[in-house]
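As you look at this complex, bear in mind that one protein chain is not there, while each of the others sits in place.
The block that comes next holds chain A.
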Amino acid sequence: MTTVALKPATMAQALTRAMRDAMAADPAVHVMGEDVGTLGGVFRVTDGLAKEFGEDRCTDTPLAEAGILGAAVGMAMYGLRPVVEMQFDAFAYPAFEQLVSHVAKTRNRTRGKMSLPITIRVPYGGGIGGVEHHSDSSEAYYMATPGLHVVTPATVADAYGLLRAAIASDDPVVFLEPKRLYWSKDSWNPEEPQTVEPIGRAVVRRTGRSATLITYGPSVPVCLEAAEAARAEGWDLEVVDLRSLVPFDDETVCASVRRTGRAVVVHESGGYGGPGGEIAARVTERCFHHLEAPVLRVAGFDIPYPPPMLERHHLPGVDRILDAVARLQWEAES
C-alpha cells in the first residue's frame, strides 16, 4: 500500500482511494480509459493506480469511447469488474449505443444469466470555465435508460462510499462525478474506517420546516448556500441530496415534502425533459394533498451549454433558487 491521501482530502482523492481500495480487495476490478494510466487521468482521479497495480489493471486504452465500453462489456462477460473512465460528459456520447443496447440490457436480454458489473465514471456538469463540450449535464439520457443505475455524489465521503458501492454492484452504474466539486474538501478522513453507501438512498443534508430543495451533485452546495441565505427572509429550508437518480428514493423525498408542504427541484441539466420534470411529477402524484404550492423547478436553460464567459447566467444560483422559493404561494398560507 502506498501513502494515504493528504488531509483534508478532496473529492478527487476520495474517488482515487475508492478505486484503489476496490482494486486491492478484488483482483477482478480493472480501471480503463483515456489517459488513466501514466498520466492518472486528466483530472488525476486515477493517479497512482497504474503504478501500484500495473498497466494491466489500470489501462490506457486507444482513444475510442465505444471501443472502451464495448471491450469492458466483453471483460465483464468473462468475470472482470471494469471501471471505465469517460474523459468528459460530452465525450461519453460515442459510447451511447454500447451503453443503451448492451450495458443496460444484457441482464434483461439473457433473463439474468449474464450480468455486466461495469462502473462508468463520467465527469459532468459546468462551472469550471470549460469551453464547449466540456460541461454537459447528461443525466437525463442515462435516467431514461432502464437497466442502468445513475449515481452522483455531492460530498467527499459520498464520493468514496458511493463509488465503492458502484464497483461492488452487479448491475452497471453510471457514476456521474460533478467536476466542479473535484477539488472540494470536507471533513472526510481517509484514515478512518470507510463506509460503503447503499445505492438508492437520498439523504437530508439540512433539515428545515418551510420548504424542501430537492437536488443532487453539483447543485447540492448551491442549495445549502441558498438555505443559509434564506434564513434572512425567514425561510427554513430543507435540502435533500438525492445521491441516486436511479433508483429514485421516493420515500425520503416524499417524507420531506410532506413535512414542509413545498418543494423546489434544482439541477444544472436543462429543465425541459430534464430530471426535474420527473421528480416534480412523482412528488405531485404522491404528496398532492400535502402541497401548499406547485412543485417548482430551477434548472439550466434549455440551451446548448453556454460558453464559459456566459455560464454564470445559465447555472442555477442562490438568487434564482430564492426567487423560486418566494413563488411558493406563501401569502395563501396566512
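Rule of thumb we're sticking to: a contact is a pair of C-beta atoms (placed from the backbone, for glycine too) under 8 Å apart; a residue touches a chain by one contact, two chains touch by 3 or more; residues count from 1.
The working rule: contacts and distances are computed from a predicted model.
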Out of "Cytochrome c oxidase assembly protein CtaG", "Pyruvate dehydrogenase E1 component subunit alpha", "Sulfate transport system permease protein CysW" or "Amino acid ABC transporter ATP-binding protein", the chain not pictured bears the UniProt name "Pyruvate dehydrogenase E1 component subunit alpha"
Out of A:Arg107, A:Arg121 or A:Arg180, the sole contact with the unshown chain comes from A:Arg107
In the whole complex, of A:Gly40, A:Gly127 or A:Gly147, the residue touching the missing chain would be A:Gly147
Full-complex touch with the removed chain, picking from A:Ala25, A:Ala64 or A:Leu310, is A:Ala64
Missing-chain contact, candidates A:Glu97, A:Glu132, A:Glu228 or A:Asp319, resolves to A:Glu97
Interface residues of chain A toward the undisplayed chain are 30, 56, 61-62, 64, 66-67, 69-80, 82, 94, 97-98, 101-102, 105-115, 146-147, 149, 169-171, 200, 246-248, 250-251
